[in-house]
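What you see is the complex with one protein chain gone and the rest in place.
When the chains are written out, they are named A and B in that same order, and each has its own residue count from 1.
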Amino acid sequence: MSHLRAIRCFTCGKLLGDKYEEFGRRVAKGESPERVLNDLGLKRYCCRSMLLTSVDFTGEIAKFKR
Amino acid sequence: MELKLVNKDGRNLTVKIIGEDHTLCNILRKTLHEDEHVITASYTIEHPLLEHPTFYVNVKKGKTPERALTDAAERIIESCDGLQKKLLRELKK
Partner (left out) sequence: MELEIRKLVGDEMEFVLSGANPAFANALRRAMLREVPIMAIDEVEFLVNDSAMYDEILAHQLALVPLRTPDGYLLRDECGCKEGSCPRCSVSLTLKREGPATVLSGDLKSSDNEVVPVSGSIPLVRLDEGQRLEFTAIARLGFGREHAKWQPGIVAYKYVPTFELDERACDACGACVKRCPRNILELSDGKLKVVDVEKCIMCNACVEACPREAIRIGHHEDKFIFRIESTGALPSEQILLKALDALEGKCKEFIKQVKKL
């Protein structure tokens, strides 16, 4: 979550925030991204790309004090 | 919504519709053309950031431009009303 995890699709505005966690977890376990994206109901490639290409670097950012 | 009169002479009327955009203007324009008394109906939005389209109506003898505008607006209201009733009926199914 945080900086690189937009809560809505940039293009169409569909709510995605609640889908990152499941996507990350299932793909890490070895499932095909295509299958997970389909299961999550993301039909348009704008939404699909949001999950497919997001990188969570909040772990790195959290190390720095504001 | 506020209307600012730009020009009015007999069969022509030019008015600025403050606070509106294509949502109202385009359907109003199209509906006006269905009226046989209307010769021309058009609008222009000079800048997208300034919400005041300039609307122009030109009518034949037999109806004032103002009347043509209100008649067209009434027809749109009727269409919307009819559609709402149809939707509510569909939803009951």
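Assume contacts are C-beta pairs under 8 Å (C-beta built on N, C-alpha and C of every residue); 3 or more make two chains touch, one makes a residue touch a chain.
What you see is a predicted model; the values in this text were computed from it and never measured.
Asks: If the missing chain were put back, which residues of chain B would it touch?
Replies: Within chain B, the residues touching the omitted chain are 1-3, 5, 8, 15, 17, 20-24, 26-31, 66, 69-70, 73-74, 76-77, 79-84, 86-88, 90-91, 93.
Asks: In the complete complex, which positions of chain A touch the hidden chain?
Replies: 1-3, 5, 7-8, 12-15, 17-18, 20-21, 58, 61-62, 64, 66
To be clear about the criterion, only the chains that are shown with their structure count from here on.
Asks: Please report how many Å separate the Cα centroid of chain A from that of chain B, as a whole number.
Replies: 45
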